[in-house]
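One structure coming up, written as structure tokens, with questions to follow.
Removed from the display is one protein chain of the complex; every other protein chain stays in position.
On to chain A.
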Amino acid sequence: MQAIIHILKTQGDDIVRSIGQHIGLSLISLLIAAVIAIPLAILLMNHKRSANVMLQITSVLQTIPSLALLGILIPIVGIGTVPSIIALVIYAVMPIFQNTYAGLTTIDPNLEEAATAFGLSRRMKLFRIELPLAMPMIISGIRIAMVMIIGTATLAALIGAGGLGTYILLGIETNNNALLIIGAVLSAILALVFGAGIDWLGKLSFKKAGLVLLTLIVLIGGFAGYRKIASPATDITIAGKMGSEPEILINMYKDLIEHDHPNMQVTTKANFGGTSFLFKALKSGSVDIYPEFTGTVLESLVTGQKSASHNPKTTYKVAKNALKSQYQMAYLKPMQYQNGYDLAVTKPFAKKYNLKTISDLIAVEDQIHAGFDPDFHQLKDGYPGLSKTYGLKFASAKTMEPSIRYKAIANGKVNLVDGYTTDPEVQEYHLVVLKDDKHFFPPYQGAPLMTEKLLTDHPELRTTLNKLAGKVSTTDMQKMNYKVTVKHEKAAAVAREYLKSHGLLD
């Protein structure tokens, strides 16, 4: 609870902006879906067979998993708001179409007969009789679509459209339940508020409802237009994955570029999504630069390089060449810190047994009760391989959720955990990371990734971004992550502070 209040206090502005993005995305999608589905249902209300075909099509669209749909859309329309809206519209069309069609075709045939026998025009019959009678069904369809949209819109955060999903994904990514709750609760509240609004709209006459909708469209359009005009022209867009570390890095990139080239405008997009989305975004040109790990490049992005070397320099070289030959991408020099697996113990424990390296564990292996993340416990790159390389066999090794793992060592339930080298919890719980003296863990070094074309157009970027090459130690990164994740300082401020204190920025 305290964590939630703290986040609300420190990140209030960002949260309000996310709510605004979420509302904008949802409303626009809902409006577009309604504008497509309702007239379609009206057109097809007297054509049962076509209507059935249409129902089938919309149902099939419904079954496409949202992530797959986003994946399909990115190569076609890129990333950001547009594919999110398209995906949301595709999902929302079915309930609205189905309910409108059902509402229009289940009207008491006697009423239809009366309207026909009175010689009412098609138009009058529709607007005076049929639509008002179908209205409760149409409204419930719109409600269903709305709830679905607000829920699914959280996924928009994956492809850089922002919204409350940012907090949910970030919460999942960083095991921060407070963020997760903020995102989820606010989404639920939005759904409730929208539901009430839709009910209210359904009770109004056509004219009034139309007027309200028109006002909304103008407001959203105006706001979007204002944002477009107000946001400065951008030369370079730098994005980062979920979490504090990429956000700190992209702010460093931005500060360095704008410092060296004052006429260049850089826009950052933090918490942009997962690896594959970012990589697609880079390929499609929606994003110009993002920081990527050497290990991840070999593991997920390039083909034919599965057996990663345990030497950081070789790994970087292999990754760089593969990116160049397979994707015409430039991969600048990596920073010093490594964000890979590690083993950590508490400071008192390390002191007591004089532990500095993983090899030092061999002497005390009978006393080690380890808590491992399930992946680490099973992967060849994890405990099984480690145990083979170092000849280690701990007294016990339990698997547990990543966040619980750190709490377990803090509470003394276990005395050794795996982790990522730059995890802020190392600082938070005063842990000691043991040196991988046999270079067992595959190296994960961060470096800026961009297209070769960008570097051809702006060759000066190479010099600027290479200022970070070999800089930022693992401890530096841990400290910065701690400040942002635990102390909730702004990533931009933390990044600038680092650059200044290390003489990279005046």
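One rule holds for everything that comes next: contacts are C-beta pairs under 8 Å (C-beta built on N, C-alpha and C of every residue); 3 or more make two chains touch, one makes a residue touch a chain; residues count from 1.
What we mean here is this: contacts and distances are computed from a predicted model.
Enquirer: Considering only the chain that is not displayed, what protein name does its UniProt record carry among "NADH-quinone oxidoreductase subunit L", "Transglutaminase-like domain-containing protein", "ABC-type quaternary amine transporter" or "Anti-sigma factor antagonist"?
Expert: Choosing among "NADH-quinone oxidoreductase subunit L", "Transglutaminase-like domain-containing protein", "ABC-type quaternary amine transporter" or "Anti-sigma factor antagonist", the correct UniProt name is "ABC-type quaternary amine transporter".
Enquirer: Which residue among A:Val16, A:Leu43, A:Ile57 or A:Leu111 touches the omitted chain?
Expert: A:Leu111
Enquirer: Sort through A:Asn52, A:Thr106, A:Ser121 or A:Thr463 and give me the one touching the missing partner chain.
Expert: A:Ser121
Enquirer: What is the set of chain A residues that contact the non-displayed chain in the whole complex?
Expert: Chain A touches the missing chain through residues 108, 110-111, 113-121, 124, 128-129, 132-133.
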